[in-house]
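Here is the structure we will look at, set down as structure tokens.
Heads up, one of the protein chains got dropped from this complex, but the rest are sitting where they should.
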Amino acid sequence: MDIFADQLLVFVMLINFVVLGSSRMTMAIRAVAVQGVVLGLLPGIIHHFSWHLVAITVGIILAKGVIIPWLLFRAMDRIQIKREVEPFIGYVSTLIIGAVTTALAFVFAAKLPLAPEHQGLLFVPASIATMMTGFLTLTTRRKAISQVIGYLILENGIFIFGLLLTTAMPVMVEAGALLDLLVGIFVMGIVINHISNEFSSIDTSRLTALKE
Amino acid sequence: MTDILIHALLVILMPPLLLGVIGKTKAAFAGRVGPSYFQHYYDLAKLIRKGTVISDTTTWIFTAGPVITLAATLVAALLLPLGNHAAPIAFAGDMVLFAYLFALGRFFTTLAALDTGSSFEGMGAAREATFACLAEPALFFALITLSRMSGTLSLSPMMTNLSVSLWFSSGAALLLLIGGLFIVLLAENCRIPFDDPTTHLELTMVHEVMVLDHSGPAFAYILYGAAMKLFVMGAFFINIALPLKSGNAMLDWGIFILLMLGLAVAIGVVESIMARLRLVRIPQMLVAACILSGFSMLLILR
Partner (left out) sequence: MYYSLILLPLVGALAAWFIPSNRHRPLVLPLFAALHLSLTIDLLVATPPPSPGGWLVLDPIGKLFLGVETVLFFTCAVYAVGYLSHRQERSNKVLCMGLLVCLSAMSLVTVAHHLGLLWVALEATTLTMAPLIYFNRNARSLEATWKYMLICSVGIALALLGLFFLAYSTVVAQKEATLLLEPLIASARQLSPAWLNAAFIFLLVGFGTKMGLAPLHTWKPDAYGEAPGLVGALLAGGLVNCAFLAIIRVYQICMKATETAFYHNAMIVMGLVSMAFAAVFVVRQADFKRMLAYSSVEHVGILAIALGIGGDALFGALFHVINNGLTKGVLFLTSGNIHRSYGSKNCEQVKGALHRVPWSGALFLAGFIAITGSPPFSPFLSEFTIVSSIFGQRQALVGTLFLIFLAIIFLGMASSVLPVVMGKMTPAVVRTSYRDSFLTVGPPLFLMAVILVLGLWLPAPLKTLLQQSAQLLEVRP
């Protein structure tokens, strides 16, 4: 089953590139939604069947694949923004930086002292590469929504690492973390809405009143 | 011996048919009858019989360009195994020659275009060179990946090593690889969404604009060379994407021909359902192709 999980992780990493290279906000949001659904399927593949697992799978798919994208789309509809992403640096450069960081993630993961049963699996490099993609999106995009997308990808990368730990995160805690994420995105959506009312744009490079 | 004969016959005779199949598919999508499957053979025959006009300002490069391009493609075709049969020529390191024969052909097409001194053709040459720069790493990543998988530097063992069982063990890497290669296949052969071979707007063309000044037999060589390039790259792609093996030599040839025609239909479908990309988006797609095959290399090298 690990082979199949590896293929899904490759898919997850490809979605990172889709987000980095896409110029349309809707495309990026859909890509993150698909990534969320794939991540939701992963625990079901690597663990044995249990009702907890079903609950977690359904929860993750609902939260990351349906509710969060819906919140983001709604925020986007309300504020009537231009649909382009408007990065600080070009798409091709972002893609190349993304490719380089992914390659580095593989090199780095190979040097980590992993437990023997996890050696050679894609979980750790995929997790690092996804986190780096999240950071890249967070720092190179102007718009508030893109930054939220970057945060989501970062969170997804951390989630992939969490898949290696079966017993450490009980369902209660997992559900709590998911709920926190949901509420966080919800609050961010509201703040974005206010930003667009107040500044008639959600370009975060305009948020410069507070400084020393 | 029969295999070599069939190899040569297919390389020489089949390419224009692929273009015909693509044309028919597009016509079917548009609800037209479309030109005959053999239309491109008629076109070539007509062009061969015509005379040639050569501008006074050009040098020998202009006349040599089409011939060298065609010759380079032909040699490349002899290096590549078709179906499940070893290529007529094979030696260690021929994969590098294979890649650079295409580069040689492209180099002379570009030079011939610059030789005319026309601004349009210079523009086309510049675009062709840019895109080639981006497509070449993708091809090389793919070749390195395959070479690593099979442990050889020669195309024939590399291709015959591929099998359906390999798809089960390292499917992710191969999937990425053919994704990247399909983009390169379309871009290198000037198909939609990268370039429209039937357009008549010089400003948006890439490849066609370079050959505006050629006429008669020289133009026939160019068209024939382009069709053959599609055939060779298509065969390369098919070898990786669908390494079906029956064990029977003749049946393998049959499967190969059917798959090539299927590929032509697939290209026709892509051309029918996609719009041409804006010129600025093309480098992005090619970088994506590089990333795909580079990523696949990473997975295999790991």
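Labels for the chains are A and B, by order of writing; each one numbers its residues from 1.
What we mean here is this: a contact is a pair of C-beta atoms (placed from the backbone, for glycine too) under 8 Å apart; a residue touches a chain by one contact, two chains touch by 3 or more.
Quick caveat, the model's predicted, so the values are computed rather than measured.
Taking the complete complex into account, the chain left out of view touches A. Considering the whole complex, the residue from A:42, A:95, A:131 or A:149 that touches the absent chain is A:131. Residues 112-115, 118, 131, 138, 144, 147, 151, 154-155, 158, 161-162, 164-170, 172-173, 176-177, 179-180, 183-184, 187-188, 191, 194-195, 198-199, 204, 207-210, 212 of chain A touch the missing chain (whole complex, contact as defined above).
We take it that only the chains that are shown with their structure count from here on.
Look at where the CA atoms of chain A average out and do the same for chain B: the two points lie 37 Å apart. Taken together, the chain A residues at the contact with chain B in this complex read 3, 6-7, 10-11, 13-14, 17, 21, 91-92, 95-96, 98-99, 102-103, 106, 110, 120, 125.
Only residues 168-169, 171-173, 175-176, 283-284, 287-288, 290-292, 294-295, 298-299, 302 of chain B touch chain A when the two sit together in their complex.
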